[in-house]
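Have a look at this one before I ask anything.
For this view, one protein chain was removed and the others were kept in their places.
Right after this comes subunit A.
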């Protein structure tokens, strides 16, 4: 028994299990002690964040090895273990998750009316599983944890969603994701039977025949695009995003969609290099379509949240373009864009969350002239609108720029079309801002005018700091991932 428990005091499993520990503590606290429940949730997530920063400081940059590796034996027989470790790439996803979680909790802190305890318990769970995803060095574990988030998400969308459409959204969210992922399960099982292991580090050294590579990649491919989301299966995200409460949409856009692109990066590209090179058209075409299509779709939406929900689709498809132009610039750009998108896209949903909490409507028509009543909010909103359309000096610009540089080396047509998406993206963001913030105020529709309170402003400060820091001086982030990325590129012999 002690041998089982022994690994838990060390590094990475600590950060995975710390939030779960918090949720277990909440479980035994009675419903009535709301303040205590809130406090424990927030403090758990803050400690986890500090813990992850501490790991980041101790991470060595000049090696592509996985660090803080831990193995806990899971199944004795098919060689599947809880095998976790982080390298330069995955450490960022851990930090992004731990960074966003306290903010998600703070965003929805007082808007919860019913099921508060359950709501709070769900947070640490939804923090710990994505961390486990980014740390996992085992394919099966990588499969299990993104799916595990579905249960709390299903209930949160369904219970705390705002309209009758929520049930449809919850179902869609659940079934789309599962449908794709089960084929990934088949692929994983197949791989594990062929090679006798599901450890991706060993799998990197295994050669699959080319035909098999393509088949396996298609099976894996059935899962990731749903999560990313790419074009034919993208409808899940806007629906869930619109219906989820603010904190839920921060999760789905900021964290969950990253598990798809992270999966591409970690498993699909290095493991099946030939198939990756063959299948770039199958990635490029839907990605470009997604970028242009969703940008155009955004213009005709009237729902505030839906407009913001479509922009992750465009951004994440930028990421896939960068990833599948497998050179160092492309991949680093895509990782940077994922991080920056985690910051940038979470903030507008919170921005929109604030007026929604006040006015209980999301139809753009009813808004207008917010600048005269909510000046602070409007300023923050402007900042993130600009960041969302990748203004130079913000983090998104660096990411998109590197992606375009990478993509030009592979396929200039794709890069050109993707750049078109940037223009279109710039079209809808100011349009939305213009409609909502400027113009005549419409007092007939909006009776309550209260600006952001201190909590809401404080929430945005870390986002703003992160966005500017990354935009002005991205070197801090790039130097951490550089060794790992170049190792990945060399392994696939892409250059």
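In this text, contacts are C-beta pairs under 8 Å (C-beta built on N, C-alpha and C of every residue); 3 or more make two chains touch, one makes a residue touch a chain; residues count from 1.
Here, contacts and distances are computed from a predicted model.
Asker: When one chain of this assembly is omitted, its UniProt record names it as which of these: "tRNA (adenine(58)-N(1))-methyltransferase catalytic subunit TRMT61A", "Sister chromatid cohesion protein DCC1", "NADH dehydrogenase subunit 2" or "Probable electron transfer flavoprotein subunit beta"?
Answerer: Checked against "tRNA (adenine(58)-N(1))-methyltransferase catalytic subunit TRMT61A", "Sister chromatid cohesion protein DCC1", "NADH dehydrogenase subunit 2" or "Probable electron transfer flavoprotein subunit beta": the hidden chain maps to "NADH dehydrogenase subunit 2".
Asker: Consider the whole complex, including the chain that is not shown, and state which of A:68, A:143 or A:356 touches that chain.
Answerer: Among A:68, A:143 or A:356, only A:143 touches the chain that is not shown.
Asker: Among A:74, A:282 or A:366, single out the residue that touches the unshown chain.
Answerer: Reading the full complex, the residue touching the unseen chain is A:74.
Asker: Among A:47, A:109 or A:175, which one touches the chain that has been omitted from the display?
Answerer: Of the candidates A:47, A:109 or A:175, A:175 is in touch with the missing chain.
Asker: Per the definition of touch given earlier, which of A:46, A:155, A:204 or A:457 contacts the omitted chain?
Answerer: The missing chain is touched by A:155.
Asker: If the missing chain were put back, which residues of subunit A would it touch?
Answerer: Listed in rising order, the touching residues are 4, 73-78, 114-115, 118, 140, 143-145, 147-148, 150-151, 154-155, 158-159, 166-167, 170-171, 174-175, 178-179, 182-183, 185-186, 189-190, 192-193.
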